[in-house]
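Handing you a structure now.
One chain of protein is taken out of this complex; the other chains stay put.
Now for chain A:
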């Protein structure tokens, strides 16, 4: 069993002050093995915070990130899965399923993780999983002035990926679950 945290679009300190405290309470070290971050952190403090949760941290560059050393996209193989990570501002129309399917084919991955829209979304297209963890701080996004704070935790076991979605609605953390089995 491998736990993978998928998180991004914090926009700290420009659009948001901090991660919701109820999220920070949930996120503790020694549980998560890998972190995939869709970018737009946008500060070193946030980077250090993520590093404190798990040693294996993969970050891609968002449109608001200053750090030029971050890659535009990244492929991370974990267990039986090839997982692609990209911020998503490069994919137009933003968040479009067909556009993301093209990127997924280019990267040749089983799961494509992208952000930028600040709205959680998980969908399966052509037997492949697409995950958008939304914004962890609920910062104003490019498409809407408000958004629901959310992040995603994936439990990878064999060819099964269980996606847990953590959303902060009215001060309460709600958890939803999406099951996905990789087609051979």
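Methods note: contacts are C-beta pairs under 8 Å (C-beta built on N, C-alpha and C of every residue); 3 or more make two chains touch, one makes a residue touch a chain; residues count from 1.
Note that in this section contacts and distances are computed from a predicted model.
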Name under which UniProt lists the unshown chain, selected from "Rab-GAP TBC domain-containing protein", "SKP1-like protein", "Trafficking protein particle complex subunit 6B" or "Exportin-4"
"Rab-GAP TBC domain-containing protein"
Which residue, A:1, A:17 or A:92, contacts the hidden chain when the whole complex is considered?
A:1
Touching the left-out chain: which of A:13, A:142 or A:174?
A:174
Among A:6, A:27 or A:139, which one touches the chain that has been omitted from the display?
A:27
Chain A positions in touch with the non-displayed chain are 1, 3, 25-28, 30-31, 122-127, 153, 155, 157, 162, 164-166, 174-181
